[in-house]
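Supplied in structure tokens, the structure appears directly below.
The complex is shown incomplete by one protein chain, all other protein chains being positioned as in the whole.
We just call them A and B in the order they show up, numbering each chain from 1.
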Amino acid sequence: MSSNTMTSATEPSRFAKIWNSNIGYSFRKNPVAIVSMAIFLIIAMSALLSPLLAPYDPYDPASIDIMNSEYPPFWVSGSLPEFSLGTDDQGRDLWSTILYGTRLSLLIGICAVALQAFLGISIGLIAGYVGGRLDSLLMRLADIQLSFSTLMVAIIFLAVTQAMFGSETFNQYAVFFLIAVIGVAEWPQYARTVRATVLAEKKKEYVDSARVLGFGPGRIMVRHILPNSLSPIFVISTVQVANAIISEASLSFLGLGMPPSQPSLGSLISSGFDYIFSGSWWITVIPGVVLVVLVLVINLLGDWMRDVLNPKLYKG
Amino acid sequence: MSLLSVRDLTVKFAMREQTVTALNGISFDLAKGERLGIVGESGAGKSITGFALMNLLSRPGFIDHGQIMFEGEDVVTMNDRQLRGMRGNRMAMIFQDPMVTLNPVLTIGQQMIETLMAHRKLSREEARQIAIVKLREVYIPSPEERLEQYPHELSGGMRQRIIIAIALLLDPQLIIADEPTTALDVTIQADIMELLLELCQSNQVGLILITHDLGVVSQMTERTLVMYAGRIIEAGRTREIINDPQHPYTQGLINALPQQTLPGQRLKQIPGNMPSLTNIPPGCPFNPRCEYATDLCRSRIPEISHYGEVEVACHEVQRLQSNDARREVKA
Partner (left out) sequence: MFAYLVKRVFQAIAVMFVISVIGFAIQGNLGDPLRELVGQSVSEETRQQLRDELGLNDSFMTQYLRFAGNALQGDLGTSYFFKEPALDVILKKLPATLELVMGATLIIIGLSVPLGVYTAIKPDTVLSRIIMGLSIVGISIPVFLTAIMMIFVFSVHYGWFPSFGRGDVVHVWGYWETNFLTADGWMHIILPSFALASIMLPLFIRLIRSEMMEVLQSEYVKFARAKGISPRRIYFLHALKNTLLPVITVGGVQIGTMVAYTILTETVFQWPGMGFMFLEAVNRVDTPLIVAYLIVVGFIFVVTNTIVDLIYGLVNPTVNIARMGA
């Protein structure tokens, strides 16, 4: 019993210690990390509060007037004061639409990664703990899954789904389809790393003692082994959120994601692309900049975390 | 003139928040063909000394000051070209773990021939013939075939023999061997040591043997340095250091040898651990673990000075010597 109470008793304090010393220190010393975190929080907060911050509701057809289409942003001559960042091709206020679009992009990205993490961690724990044939089968599957690009799988899945259900039904459930396909396609990233930790930890004494004490495999895995994979999971998750946002934008750009009536950043860029030759660059460029900045700060935070936590990541 | 003359060698490591001193004013000499042992616990600075002698410290380590006169030239001030001309040619090194020392994607032949061709104007075939001769000298069976093999096809003992052969390729004046057998099976450790001794003696090659094993030092070397926390604390003829250690730390090391313990008795250990480089206590670095420590030991670093045949860095040597009779440790 002593070994178990010891580990669980020291767990939170150890975490707090790391937070206060190493991570906290390196964060304070790293201006890139501070700026990235600040920008990320600003974007995330504005996205979260978009219904309060946005002067118009871009989902409400009543507030949209096609006569207002393609007004430029405020620093370009010919702009209207009520549309600070201009309007898109349908006459929607670009600022409001971007706020709502960012919220959608973030939501899909984070939910998809949560799904990836859930699937990957579960499969990784099971593969590592059970071992044997099941393990080699699951890891072989992971190899094959990884050898197919996520984007390719997502494009084909969404294309077929869209053709099967028709655009209207598809558009209605597009958010769920996107989360599902991006979430399912990338589980091997997590599974491999978690499995590697399980294999390393399984040999250690405390796992044996927990087993001798009669704890079931579920409890051993979740309470004892999983905490050791936390830092690689953190690092992977950051990069994966960035990737998921890019994937969502790419799919929406192809018309396989969010519909123009309920645009994410990707579909907004896509709808603006048709007008880039006629000079209405802002419909594409401004959401594009927001998307890039969002993904960039997440990637920068991921890089910083990788440097600080320095986890043993699985190398493919 | 001695082959190697080290004076006040000081190595530091530039860490993120502070610079720590890993080697502190190391001085010693080595005559041509002489064999010197450097002993101490891990973390004492033995390996760093070895790499510093080759001026091969990797970041963040660097030689802060000091002199390493090797065959009349100062290794510390050599430029890259001069260093390259010296390394592997006049001064060679044998690494600790033969499993990771050889490049996994190059054949044994490539790794031997490139060494020869880096230092001498030889044709590939001439270099190959020399490599074969050297492999024979280290008792590698069918050397022609070995040249075509990759490291992973050979056993650890075989690889270490090949590494010794590479060290001997250009008939160097000095070989630095950094724990050459710790990574090997116990059964072949003695073979490798014997081979190294034989080759050094027959070719008049100087040897610096870095090890934590006093038994090995007593068989292999003529003189010994004992290091603790980046300093030399005792130096002298190996026989004297083994038979009549002066510094309390050296005494502790020798008492901890299994031969010094009667059957059924517990092994005598030195209490405590070597301090980490960021946390060296004031005064004599050994004082927290030393049963003879006085206030002086806790405040002033002892200079190394002659006491009879040996050099010792300890404030209490004379008192200890008068107590000698009572704590005789010889079997």
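Assume contacts are C-beta pairs under 8 Å (C-beta built on N, C-alpha and C of every residue); 3 or more make two chains touch, one makes a residue touch a chain.
All of these numbers come straight from a predicted model, not from anything done at the bench.
Student: Missing chain touches which shown chains?
Tutor: If we consider the entire complex, the absent chain touches A, B.
Student: Touch as defined at the start, partner being the missing chain; which of B:V6, B:V20, B:I38 or B:M54 qualifies?
Tutor: Of these options, the touching residue for the absent chain is B:M54.
Student: Touch as defined at the start, partner being the missing chain; which of A:D57, A:D89 or A:D303 qualifies?
Tutor: A:D303
Student: Out of A:I39, A:L151 or A:L309, which touches the unshown chain?
Tutor: Only one of A:I39, A:L151 or A:L309 touches the chain omitted from view, namely A:L151.
Student: Sort through B:L23, B:A44, B:V76 or B:M93 and give me the one touching the missing partner chain.
Tutor: Checking the options B:L23, B:A44, B:V76 or B:M93, the one contacting the hidden chain is B:M93.
Student: Which of B:N24, B:T115, B:T211 or B:T238 sits in contact with the chain that's absent?
Tutor: In the full complex, the listed residue that touches the missing chain is B:T115.
Student: Tell me, which residues in chain B touch the chain that this view leaves out?
Tutor: Interface residues of chain B facing the absent chain: 54, 56, 58, 80, 83-89, 92-93, 95, 97, 100-106, 114-115, 118-119, 150, 152, 163, 166.
Student: Can you list, in ascending order, the chain A residues touching the missing chain?
Tutor: Against the left-out chain, chain A lists 144, 146-149, 151-152, 155-156, 159-160, 162-164, 242, 246, 249-250, 253-256, 266, 269, 273, 276-277, 281, 284-285, 288, 291-292, 295-296, 299-300, 303, 315-316.
The criterion applied here is as follows: only the chains that are shown with their structure count from here on.
Student: Could you grab the centroid distance between chain A and chain B? Build each centroid from C-alpha atoms only and quote it in angstrom.
Tutor: Result: the chain centres lie 52 Å from each other.
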